[in-house]
Structures are given as C-alpha cells and as structure tokens.
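Complex shown without one protein chain; remaining protein chains in place.
Right, chain A next:
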Amino acid sequence: MTEVSVTKDEVPPTGEPLVVLDGVNKHFGALHVLQDINLTIGQGEVVVVIGPSGSGKSTLCRAINRLETIDSGSIALDGKPLPQEGKELARLRADVGMVFQSFNLFAHKTVLENVTLGQIKVRKKDKKAADQYARKLLDRVGVGNQADKYPAQLSGGQQQRVAIARALAMDPKVMLFDEPTSALDPEMINEVLEVMQQLARDGMTMVVVTHEMGFARSAANRVVFMSDGQIVEEQSPEQFFTNPRSDRARDFLSKILHH
C-alpha cells in the first residue's frame, strides 16, 4: 500500500470542537470504506466533503449520527461519544439534523406535519407551538405557501427545502447534508443551495457532502477531499481550488472543473 500523506493546511477549526472523529474505520465486506479517519468540526464551521464517488464521503457523513455503525475508532458529539442503539442514541440524533439525497419526506404526512412531527413526538412541544415554529421555518426556506400539500405534490427543490426545515425544527447543533442536490433537476439546485448558504451565514455548524464546487468555494470554511476511504487533503476552499497539494485532488479537480 502506498503511503498517502495527508496534506493539512493550517485551517484550525473555528470555535469549540463540536464533532470529533478519531481513528474511525469501517468496512463494507472486503471494502475498507473509511480508513483511519481523523476529523474535527468546530462550532459554527462549514465543512464541505468532496471526492469521487465511492470514496466514503457519504458513509462518513452518515456515521456522524450513527446511521452507519463504525468498526473502530470513536465519534464524539459535543464531548460525548455516540451511544449504542437505543433511547440514548435517539436523543443524540435529535441534536443532529440530517438532509438526504432523496429527501425522504414522510409521504403520508403533509408538509406541515413533516416539520411538526419531530417537535411534537421527540421534543414534546405542544401542537400549537410546533405549528407556529414549523410555519416560520417553512417561510424561511420559501415554501410557506405549500404547508398543507403532500410531499408528492411538490417539486424536488421544494421537497428538499421542506426536508431542511424538518431538520431545523429540532434545533440541531449540527446539520449533515448527504449530497442534498444530487437528485435535483439542474434548475432547482440553486434554490436549495441558497437556503444552505443562508444557513451557513447564520452560523449553523454544517457538514456538507456535495459535488457543488461553487457552494464549496463560497460557503465552506474548510474543504475535505476524500479518496478511497481516506482524507487526502484538508484545506481552505481558496487553497484547495487554486492550489491543491495532492495528485489525487488535482486529478479530481481537472476532471470536474474543465468541461
């Protein structure tokens, strides 16, 4: 196995460390999908994870709220290690917002119910307060007038914005985005990215797995480049896009930026 040196430019995590991955390993059968991952995400930081498909970036993202289990190493959120499956883990997941590639809105519930369900059942808010907060969030992501429709009646971009509102309704400490625009028609990508950009400006801690280089450039504090289950490069976006250190990153960028 060739030695891959991780190039780290000095971009210290801003704020207190919120998510800390330490020596995380994971296998899917013979595939070593996460290889000794060390990553610290600071309070209020926006970390964009990019890399070729199959590089383990989605798995990394999903491991942070334990939708994927890990084989070894540790993941801590706000100083506390992720608990095993059970009530404790459910509590922790409530503090970690997640936005999926395929939206995953609850198909049998209205848009409003999608955003209130977690507040009522998990946060134990009363229905009125939950409704109020949900409507505020739906307005904020620009779909306030769709509140009484079912998800299937919305466009992909609208659905994904509802999904963001649903995650935000839990007042999460950190938001995970697992390729949030990859299933969208091109003309709908921007409406979702704008919401995410606004969120970043408001100081939300975010981990974003994406192929949107424009978003990485403009919103990220730090770019993490993954390849073959390893973090190959961690840089400021400016550094990464203008002067990538590793060959893998240079190769990747040349493929996606010039066409």
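Here is the rule we go by: a residue touches a chain if its C-beta (ideal position, glycine included) is under 8 Å from a C-beta of that chain, and two chains touch if they have at least 3 such contacts; residues count from 1.
Simple rule for what comes next: contacts and distances are computed from a predicted model.
Colleague: Just go with whichever of "Septum site-determining protein MinD", "Amino acid ABC transporter permease", "Transketolase" or "Bifunctional protein PyrR" UniProt uses as the name of the absent chain.
Modeller: Hidden chain identified via UniProt as "Amino acid ABC transporter permease".
Colleague: Check the options A:S72, A:S102 or A:S254 and report the residue that touches the missing chain.
Modeller: Answer from the full complex: A:S102 touches the omitted chain.
Colleague: Go through chain A and note every residue touching the omitted chain.
Modeller: 65, 67, 85, 87, 90-98, 100, 102, 104-108, 117-118, 121-122, 150, 163, 166-167, 170
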